[in-house]
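Step one of this worksheet: look at the structure below.
Removed from the display is one protein chain of the complex; every other protein chain stays in position.
Going by the order they are written in, the chains are A, B and C; count residues from 1 in each one.
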Amino acid sequence: MLVVMKHGASAAEIDAVVSVIEEMGYQARPMPGAQRTAVGLVGNDGRVDSSRISALSGVAQVIHVTQPYKQVSREWRPENTVVTIAPGVDVGGKEVVIMAGPCSVETEEQIVLAAHQVKAAGAACLRGGAFKPRSSPYSFQGLGEVGLKYLATARKETGLAIVTEAMDEQGAELVAEYADCIQIGARNMQNYSLLKFVGTLGKPVLLKRGLAATINDLLLSAEYVLASGNKDVILCERGVRTFDPATRNMFDLTAIPIVQQMSHLPIVADPSHGTGIRDLVTPMARAAVAAGADGILVEVHPNPERALSDGAQSLYPDQFAELVGELRTISAAIGRTLTPAPRTATVAAG
Amino acid sequence: MLVVMKHGASAAEIDAVVSVIEEMGYQARPMPGAQRTAVGLVGNDGRVDSSRISALSGVAQVIHVTQPYKQVSREWRPENTVVTIAPGVDVGGKEVVIMAGPCSVETEEQIVLAAHQVKAAGAACLRGGAFKPRSSPYSFQGLGEVGLKYLATARKETGLAIVTEAMDEQGAELVAEYADCIQIGARNMQNYSLLKFVGTLGKPVLLKRGLAATINDLLLSAEYVLASGNKDVILCERGVRTFDPATRNMFDLTAIPIVQQMSHLPIVADPSHGTGIRDLVTPMARAAVAAGADGILVEVHPNPERALSDGAQSLYPDQFAELVGELRTISAAIGRTLTPAPRTATVAAG
Amino acid sequence: MLVVMKHGASAAEIDAVVSVIEEMGYQARPMPGAQRTAVGLVGNDGRVDSSRISALSGVAQVIHVTQPYKQVSREWRPENTVVTIAPGVDVGGKEVVIMAGPCSVETEEQIVLAAHQVKAAGAACLRGGAFKPRSSPYSFQGLGEVGLKYLATARKETGLAIVTEAMDEQGAELVAEYADCIQIGARNMQNYSLLKFVGTLGKPVLLKRGLAATINDLLLSAEYVLASGNKDVILCERGVRTFDPATRNMFDLTAIPIVQQMSHLPIVADPSHGTGIRDLVTPMARAAVAAGADGILVEVHPNPERALSDGAQSLYPDQFAELVGELRTISAAIGRTLTPAPRTATVAAG
Partner (left out) sequence: MLVVMKHGASAAEIDAVVSVIEEMGYQARPMPGAQRTAVGLVGNDGRVDSSRISALSGVAQVIHVTQPYKQVSREWRPENTVVTIAPGVDVGGKEVVIMAGPCSVETEEQIVLAAHQVKAAGAACLRGGAFKPRSSPYSFQGLGEVGLKYLATARKETGLAIVTEAMDEQGAELVAEYADCIQIGARNMQNYSLLKFVGTLGKPVLLKRGLAATINDLLLSAEYVLASGNKDVILCERGVRTFDPATRNMFDLTAIPIVQQMSHLPIVADPSHGTGIRDLVTPMARAAVAAGADGILVEVHPNPERALSDGAQSLYPDQFAELVGELRTISAAIGRTLTPAPRTATVAAG
């Protein structure tokens, strides 16, 4: 940590900063400059709370050198974490995992049909929301537990692993019961009570980046889950808010190689929410895999014009099948392969 | 709602849009243009879900004319809502309410001292966090229920009304028990489960704008609380995220007159979080009142250098007293007055 | 300057950084940390180009402690710069200067009428564009030199000082000939060739903040003008681009006290472009003065419905007169006064 003093800070002010640093149990190293003096704090273990120092008289700025997160960092664990969602579905290894399905679970027929379609096209996981965070209280909010039961049926019929969102503690317990991976949505990325709770449920967590979250914020939110005892966290880039209304969000694919440098956790990308427009999903899914994503989360609906939510960004099943073919070639170009769709349904194995 | 067709959309595609609109129970009014055709949807009551239409072939864009929120709008209720936090503390009327106190409740002595100090300077409400949403799981997370008890003590001793944050349902129940107004923080602004829950607790809610929330989003989140049966919502501008690292957030004071046009709900401003730097709090608090804010939320700490959180943005008690004097003059310049500090403590009245 | 090494940087990499710093003529001070080593560069005079160091192997980040600008900084000149636009019109002193007028000069009658109206209401300067930067090549681009002549006529008739924009070198020479202050618009804030050129013309420059310019960028652009020999620069906050479409721009009033801390240059605010909507101009003009702006730039049109540009954000003359009254009271509340309108026209004095 570096404490930059104001130009013209007095010797007494500099001494006060040194004293507080030493009182906190660290070493202080003053560095006089031509314009202003800086004081280095040596020995920071990542837990120094800078607020006390920022508040001191004569301090212009406190600059953090040490990252505030620990367990999620590459420095804590140099090798990649591989999160196993279901047998054969490993996120963070050499394989790229395709997760696909409708925005919302609408009926049993719809989700089972969608599951068969995305499996036929090459997906390894089924996505679909039973709890839907909608900006208006008057929009369709999802089927709740009934939707989770339909997802479980779809898994039984296809063998696809299930990823679905939870919005609160009660919902998270249900998702943990019926599904394979608990998704935490962008709006709840800094719902720390929920993050702590899902850290205790013993299921993989897919954590989406918030609309205004820096990559640092995303990693800090993941740290909450790890600090609660759950190492199986998959990060997800899904677009952030910027000034350009051309798309719903700005899809920040550079986050993928940055996260891979800073953290050992796997990261997937969601080009459907990342762009919000069907025609953009295919090129951006290709770009995400080329950038090194460990997986792709794509909205596919048997009948987008009849979708209860997000129809405009859902692919038609045949568009999706074509996309999977392209992703297979691009994966090969960078030395990876796609996780194969499940051979047979779980039920058939029984 | 206006459905803009792509250039070159076929007559059949336009007909399909008309059919779907009519099937949904509204009237369709096609408007051919030189470049492209648009189809107006007439009779929208604010509940039309555009996703079905967006997904249709040939549709370029769906433009919403009707606002998606209802009960929070000026059109629903033309006159201002006045939220009474405690007897004599009305937010949204002619008086400007000063809410002040430390970032966190640290000890009973600290919060009681702070309460006396801010009351002496002219505040009508005491703020202070018992549940602290911190970006790092390793930072001080607040005293929890113990902190709420200390706040209750401070109220007993000074008569100040208490505003404090809740982060989850359990915490909200406790806050409702001990305090006068439940604050929902920026990170939980779109935690819809929590919004629905606090709508049922029968206490005023102070809802802070999220870091990437548009004013529309803020109003939609407030709509969740009203839709759950609670009309007593105070909105709060506290800065949003932008590209300039000069301050922690960009304090969007224009949100104040915009909200006052669009909604009947009161809006206050928090220059402490809105700027993050002590020296900026005073000018921006003055600006907020000049812009028409119904109140100000300011961090004041008896001893900022010893604060467990946010010391760098907390005012010294004497700075705060000086600020209140300036706010009094500016309020008068625009025809308002400050809510007076409570005359005597509740306990003294007993 | 602080060079932060990657975790696991080798001793040889750290030595290489030390060598390069010493080769550049500065002292290097390594600071080993628990997670990573940092190397301080001591003696930076603000001219160190960090690119060589950033490119070295093992370097994670280079953090600048010294500001990259010099002459614009408070450290270079502690007392406020007061820019005299015309006799009696001083920006940066105790007086708050009101600059007002239509977006574009349209006809001689229009600008002369507008000049009389804003003078009667209390303005000290007339604004109005002869060269208009328009995002579409097909929009009205201004009257050019003819417009400047009309502005000169308005000055002769009213005695108001003239502020008007230049978009290129040829235009800047004309503006310098006819007007009192050369405005550089937001889109040209980083047109360095133009900044260097206007630095040589011997007229005050009003430099508007770019749409995505940090406060640091704004100060660096001003540095270009000062480095070309012109000390008379007035900065102007006029809103930046963010994610919220509620207004054309987000009006960043906190920039005012920040600039006043970092620089000795005066700063004014433009609530018309800062908000883009007439009903928001009045509260935000009040807020700007309360925040400490040295002046206000406001669009006023004799007949906004007939304006060739920006009619929707132009005040009616009577709204403007009422606003000036409020600004007078708010100025008084913070110990300032408004610059009086010129007593008589220049011509009358002749």
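Keep this in mind: a residue touches a chain if its C-beta (ideal position, glycine included) is under 8 Å from a C-beta of that chain, and two chains touch if they have at least 3 such contacts.
This structure is a prediction, so every number in the text was calculated from the model and none was measured.
Considering the full assembly, A:I256 is the residue among A:L194, A:I256 or A:V324 that touches the omitted chain.
Across C:M1, C:L308 or C:A333, the residue that sits in touch with the chain not pictured is C:L308.
Note on the undisplayed chain: of the listed residues C:V42, C:L56 or C:L113, the one touching it is C:L56. Where chain C meets the omitted chain, the residues involved are 20, 46-47, 49, 51-52, 54-57, 59, 68-70, 133-140, 167-169, 171, 187-188, 190-194, 196, 210-212, 217, 220-221, 223-224, 227, 240-241, 278, 304-312, 314.
Chain B meets the missing chain through residues 2, 4, 7-8, 29, 31-36, 38, 40, 42-46, 63, 65-67, 74-75, 241-243, 245. Mapped onto chain A, the interface with the missing chain covers residues 212, 214-216, 240, 242-247, 250-258, 261, 274-275, 279-280, 283-284, 286-292, 326, 329-330, 332-334.
Following the convention adopted for this analysis, only the chains that are shown with their structure count from here on.
Where chain B touches chain C, over half of the residue numbers in use are shared by the two copies, so each contributes mostly the same positions. Centre to centre, using the average C-alpha position, chain A and chain C are separated by 40 Å.
A separation of 27 Å divides the Cα centre of chain A from that of chain B. In this assembly, the C-alpha centroid of chain B lies 31 Å from the C-alpha centroid of chain C. Shared contact sites, meaning residues of chain C that touch two or more other chains, fall at 212, 242-243, 245.
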